[in-house]
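All protein chains of the complex are present and in place, except for one that has been dropped.
== chain A ==
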Amino acid sequence: MTSADEDPEKVAFIKDSRRIFHIQWKDGREMVEEYDAKTDELLVRKVRQKSRLGAEGKWEYEIGMPPSRPPAETELLVPSSNNPIFSRKDTQDCFQWRIRNLSFPSDVFSLSIDDETQQILVKTSNKKYYKRISVPDLARVSLPLDPSRLEWKHMHNTLIISYRKPTEVRMMEARHRREAKERTVKVPPMFEEMAKALKQH
């Protein structure tokens, strides 16, 4: 934990029936969590970081998926839509990952935990799919991966991987939720800034 970690700017507001909780660190790191405003379910968590040269980075989705849009003409290359699609959406008790479009028989899959890199390893014996899954939530509370908490099943062309949340993680999540609610403001701060910017132009 560096000094830049301390004292981030936090703000929350409600937009399109989602509570959006935005955290900005001094070094340019940003994290956005989006909760369902009614059920408090965590729908999206994304982080981004400035590149060394100062350019704005791309959002990395820890939870949820980037809004889908048709690929732009200028796009260099995109994975074809027939490829497996990886996404994470947690339940109350579990981290849960879904990998869709995996139309192989169930027995080709094998899951393990790589202790060295602290990642969940998904392998296929037909060498068609391979994935290393990091769990930043555990890293944040500095806990190792525990194989006994890992479960998985394959059905309807989808591989579902669950990992039961340790209590520390659940406590931290509850804290985040509370903080998001407490900090919720009426007017999204962007609008104020936007109005300021418009006045200048």
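Here is the rule we use: a residue touches a chain if its C-beta (ideal position, glycine included) is under 8 Å from a C-beta of that chain, and two chains touch if they have at least 3 such contacts; residues count from 1.
Just so it is clear, contacts and distances are computed from a predicted model.
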| item | value |
| --- | --- |
| Listed names "Ubiquitin-related modifier 1", "Cytosolic Fe-S cluster assembly factor NUBP1 homolog", "Mediator of RNA polymerase II transcription subunit 18" or "RuvB-like helicase", matching UniProt entry of the absent chain | "RuvB-like helicase" |
| Residue touching the undisplayed chain, where the options are A:17, A:80 or A:148 | A:80 |
| Option touching the unshown chain, where A:131, A:149 or A:176 are the choices | A:131 |
| Residues in chain A touching the chain absent from view | 51-56, 71, 73-80, 82-83, 123-124, 127-132, 190, 193-194, 197-198, 201 |
